[in-house]
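Here the structure is laid out as structure tokens; the discussion comes afterwards.
Note that one protein chain of the assembly has been removed; the remaining protein chains are unaltered in position.
Now for subunit A:
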Amino acid sequence: SPARELTQNPLQKTWEPYDNGLPAGHSAQRGVCMTNCPTLIVMVGLPARGKTYISKKLTRYLNWIGVPTKEFNVGQYRRDLVKKYKSFEFFLPDNEEGLKIRRQCALAALNDVRQYLSEENGHVAVFDATNTTRERRETIYKFGEENGYKTFFVESVCVDPEVIAANIVQVKLGSPDYVDCTNDEATEDFMKRIECYKNSYETLDETLDKDLSYIKIMDVGRSYLVNRVMDHIQSRIVYYLMNIHVTPRSIYLCRHGESELNLKGRIGGDPGLSVRGKEFAKSLAQFINEQNIKDLKVWTSQMKRTIQTAEALGVPYEQWKVLNEIDAGVCEEMTYEEIQENYPLEFALRDQDKYRYRYPKGESYEDLVQRLEPVIMELERQENVLVICHQAVMRCLLAYFLDKPAEQLPYLKCPLHTVLKLTPVAYG
């Protein structure tokens, strides 16, 4: 049979096969992370063990690398159903009424999971609830099997009373459940709530659960137990979970100082700093000094303008090629006017879908995200870091931290001579 014709998609510049003028199958673009079956991630653990923290963070990461992911928090379903929370007594194991409602909520959430994964093109659903009994987990696992989902459990185990107390202060006192309570009343009630779960808690067991795929996180990441990782996405999830931490720190993002080409309205290239750019570099040095940051790491790209900026700081810095600005291909060093004149079609396409648009012989924002993933992973491992980079690159990094979707990413505001200081707080 004759070979199918290849046509280059004008937006993404990818070669795709066509059969009699229609797009044909067999050719998949590999994104950052490939998934085949939808995956159901099931959180497991007593209250205040960081399940929601992990759910939200993991969801943010997966969405950023291009895996459509959504979290389903059963507590939220319960709040929607039972308008007013009275006390921990709702969670007593012998409270029949409470048990019925809680089961209803779990089923409603699973129903929404099914809709998301099977009808709305979701790839990963994170089922955020205590799921502390084997019985409950079996129900969920069966649900997964019936629908053709792979199930992966994430259990958080922590017995350190200080950590638990800190979690309660961070995220529980501000919960809608405790809007009419004092902090002391809320803490006392919440501790009793935790007790309600303890007697029936069945942790993931080496023998009884040996055929399940799971990761058990102990003591906020001191150690991990990983069982039967099934595929690429589970492997990536495990790697991510093993690299994140909760130590307070700040991440500073900024662009290089104004460059000679910025002055001329030209994009890309490898110019040096303008006079004002050098002034910025000096101000940045002063700002960093004043911040009095412990053990600050400084990262730059391998382009002259970020390195010159870092040089002004007088501290060690690391150059990362993957932090280089987006490659504008044939449009490198042109002004937007010149691009519009010489490549009017390209100019129009870019405005159509700025995230997926790839410059001819260049890159797209989508490509940038793939190349920046190791930077994000290392940023998660690190503590205080200053990243001196470029406009498109900074937008990608910012979108990760602020959970911005692909459509908004290329339009995030990252002006020159402005530092963004990011500090983790609560769930964001």
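Everything below uses one rule, namely that contacts are C-beta pairs under 8 Å (C-beta built on N, C-alpha and C of every residue); 3 or more make two chains touch, one makes a residue touch a chain; residues count from 1.
By our rule, contacts and distances are computed from a predicted model.
The chain not displayed here is annotated in its UniProt record as "F263 bisphosphatase", chosen from "F263 bisphosphatase", "Histidine-containing phosphotransfer protein", "Hemoglobin cathodic subunit beta-like protein" or "Leukemia inhibitory factor".
Of A:100, A:142 or A:232, it is A:232 that touches the chain left out of the display. Interface note for the absent chain: among A:112, A:260, A:311 or A:383, the touching residue is A:311.
Listed residues A:83, A:294 or A:321: the one in touch with the omitted chain is A:321. In the full complex, subunit A contacts the hidden chain through residues 1, 3-4, 6, 8, 14-15, 17, 25-30, 34, 206, 222-229, 232, 235, 238-239, 242-243, 270, 272-273, 278, 281-282, 285-286, 302-304, 307-308, 310-312, 314-322, 332, 361, 367, 370, 374, 378, 381.
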